[in-house]
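Beneath this line is the structure, given in structure tokens, with notes to follow.
Removed from the display is one protein chain of the complex; every other protein chain stays in position.
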Amino acid sequence: MDAALTDLEPLFDELFPICRSITGPGIRSSFDILKRSLPLQVVEVPTGTKVFDWTVPPEWSLTRATLPDPDGEVILDTDDSNLHVLNFSIPFEGEVELDALQAHIHSIPEIDDAVPYVTSYYQRRWGFCMAHRQRLALKQGTYKVSIDTTIREGSLAYAKCDLPGETEDVVLITSYLCHPSLANNELSGPLGLVRLYERLKAMPKRRYTYRFLLIPETIGSITFLANEGKDLEDRIVGGIVLTCLGGSNTKVSFKASRQDWVGTPSRMDRLAREVALLDADTFAMRPFTPTGGSDERQFCSPGVNWPMMQAARTIYGEYEEYHTSRDTKALMTIEAVEKSADALFRFLQLHEVSDLFLQSTIEGGEPQLGKRDLYPTINGPMSNTMSNDATKDGRYLLELLLNMLSLADGSRTLVDIARKIEAPLLDLLPILQSLDEKGLLNLKETAAT
Amino acid sequence: MDAALTDLEPLFDELFPICRSITGPGIRSSFDILKRSLPLQVVEVPTGTKVFDWTVPPEWSLTRATLPDPDGEVILDTDDSNLHVLNFSIPFEGEVELDALQAHIHSIPEIDDAVPYVTSYYQRRWGFCMAHRQRLALKQGTYKVSIDTTIREGSLAYAKCDLPGETEDVVLITSYLCHPSLANNELSGPLGLVRLYERLKAMPKRRYTYRFLLIPETIGSITFLANEGKDLEDRIVGGIVLTCLGGSNTKVSFKASRQDWVGTPSRMDRLAREVALLDADTFAMRPFTPTGGSDERQFCSPGVNWPMMQAARTIYGEYEEYHTSRDTKALMTIEAVEKSADALFRFLQLHEVSDLFLQSTIEGGEPQLGKRDLYPTINGPMSNTMSNDATKDGRYLLELLLNMLSLADGSRTLVDIARKIEAPLLDLLPILQSLDEKGLLNLKETAAT
Partner (left out) sequence: MDAALTDLEPLFDELFPICRSITGPGIRSSFDILKRSLPLQVVEVPTGTKVFDWTVPPEWSLTRATLPDPDGEVILDTDDSNLHVLNFSIPFEGEVELDALQAHIHSIPEIDDAVPYVTSYYQRRWGFCMAHRQRLALKQGTYKVSIDTTIREGSLAYAKCDLPGETEDVVLITSYLCHPSLANNELSGPLGLVRLYERLKAMPKRRYTYRFLLIPETIGSITFLANEGKDLEDRIVGGIVLTCLGGSNTKVSFKASRQDWVGTPSRMDRLAREVALLDADTFAMRPFTPTGGSDERQFCSPGVNWPMMQAARTIYGEYEEYHTSRDTKALMTIEAVEKSADALFRFLQLHEVSDLFLQSTIEGGEPQLGKRDLYPTINGPMSNTMSNDATKDGRYLLELLLNMLSLADGSRTLVDIARKIEAPLLDLLPILQSLDEKGLLNLKETAAT
């Protein structure tokens, strides 16, 4: 383990038990823990603030909720698992017959040993969540419900920090922090964000400014957009919403931004499509959709239309434990989150250079590669005519080099060339560097006219 | 039967026996009958008038043609069927031996019980048409041919009427009236046109002015174009040539206009392509071709290039009775013609709105659909997260709604959105109306910049 990197395992263990919601003390104490790794600035937006079509909700906090059975035995207790209370449940104390209670209980018949995670943010209700197996065994009788929660004026909190770069252009990396004790669909994002922050921080130089943002899902991104979206809209060149970075899938998949969907893909969309094709062992691609997903739905609403992708390893629909008590560290694995963050770091490294235009420095005909040790000096049939290097790799790399030189007329970027010759971007990068070093190639920010 | 609608069955029975040709009394008496349903204005263009590369032909009329066999028995008589005379045959009285007669007889070996419909408009000939079976039984000997027709100076007649709309933009609906007693490939068009006229007339308002035109095929459209094409060319936004609207096929198929063929499809072409894809139970699409077809060949000649499609149910090549005495009401069915006209009416309703640009009224993030009863207020795993409506239809319609909102950035029409998400236009229309009513969407005639 690199000493400069936060150990994610104890960080997970500290964050997991906290009862978070879209507002309230859970998210603030989570920020406090994360501040040990990230220089977070926490922003508070008062309850009732109008944010576009929405209104900032009050703060919700849980003290404890218990459900004793008719015999007085406590069968549900949020001290055991904060999933047992409907998230954002109103407080309630009272005696309820089983039949009436049923309307306040949430369970999943299909996965009868798991407690579901259920929310009701904008409609005032009280309720419990339990395993369906347990629900079926509930006794007839009177239940003394005790839900000790508060809903009161306060503020919505979100947190951010920057890694400055050579330009004011911003790459936005976000994740959400609003679910109680869930692993893949909660903590994998912030943990991956910590790792990505530390990888990017270690780069000798950065072309872009990286902004990191942790928000409650949906209302948090809408509040952020209303609060400071205008400041960012002209500076953002790309971004990724991190979600569900753990699990057993072998690839990190990108969900394209809406810009891609409507036929004007951002550069980051194009790069994601390329690596999904050309480095398909590591990356995959999903189309944008406004139905389902995370905060990219808000960042990609038609009035905002930011170039925000979403990245995930094992997403909703790919694992049945989603939004249940079975979404734990065992399912997610810290290692999978680390692998995801490292793949995304490599992707962002490519993004830093992927739009430079390649310009050959030779005016007429090919360069004489032989005198630069880039071409065989003897030529005959059946010999390895492509390279002094007798290995297949040598020939392969020389073919990439000849193709790159032929296409380097100042009108094409590395991505254009990779797409044209269907070669892995990660293979092309060292060739680009070699030709640059030997003076055969210039890299330019604007295309030749 | 809607009282405001003409009963097509007796109309058919009255029109069927008339001996029409491209000129002469047959077409005029047909117009007289149709005037009871349509406010037709009849235009007469004198014989000899130069119409582009063509010349308006003289008028042809048939009194009677008979062919007695060598024994004096009349074996062909146009009083039995006007198909028995070559259409536009010159008059002829004389005695002809069987061998010489054969050159003037037309029959179809492949369908030996049917009398073919044959014309010779621009080359002067006389001739008879008969069943091939009958022809094979002709006796050797002398035939006393009697063809009492006249060909004389006069005029070519066509007829038109308008349904005014809010704009001067014109949708042109045409059909032809020039064949004698044929059903699908003659009367189905004018009958369908009557029904379409009456459906459009009943609309509370019309955006477009609808012009209806009945002409003799080919020379009629060329004459119309020469006579008043210039007046219309800047106003026409789309149009349909009606032909062969009956028969057993289950779909109404559109033949694209030449504009579609050459890569600049009209809006009506695009709409037709969409419904052929998305409402494929009702509609189909055929490519434009300048070989074969009806008056769209003239309207779509390169010097004219109007956005004229052709619509048909069961066309040439799809039924062997085409251009024979077997093309009757039994084959065509009045019901099929009515179904065709109703489908085309729905198509034209879509055409009235299909180019409006959809603009979401929410500036940032998604609208809060929950507070408008368009989204579930409780959220958990395995639940129907897409709609309060637990049915599959509810989820399906909410997905359409979310997609429509996401794409409603002022740069897309209903057709653009339908194409993008591959949804039936007829499903999208009520969603559009609902979002419009709830103030979430504006409809604009020009795209957002």
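Going in written order, the chains are labelled A and B, and every chain counts its residues from 1.
Here, a residue touches a chain if its C-beta (ideal position, glycine included) is under 8 Å from a C-beta of that chain, and two chains touch if they have at least 3 such contacts.
Remember, it's a predicted structure, so these values are computed and weren't measured experimentally.
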Query raised in the report: Which one touches the absent chain: B:T149, B:S221 or B:S354?
Result: B:S221
**Report entry** Touching the absent chain when the full complex is considered, from B:I108, B:I173 or B:I334
**Finding:** B:I108
Query raised in the report: Which residue among B:K251, B:H323, B:H351 or B:R412 touches the omitted chain?
Result: B:H323
Report summary line: Even though one chain is not shown, subunit B touches it at residues 51-54, 106, 108, 110-111, 116-120, 122-123, 125, 129, 221-222, 225-226, 229, 258, 262, 289-291, 297-298, 300-305, 322-324
Query - Touch residues of subunit A, complete complex, unshown partner - result: 360, 362-368, 370-371, 377-383, 386, 398-399, 402-403, 405-409, 411, 420
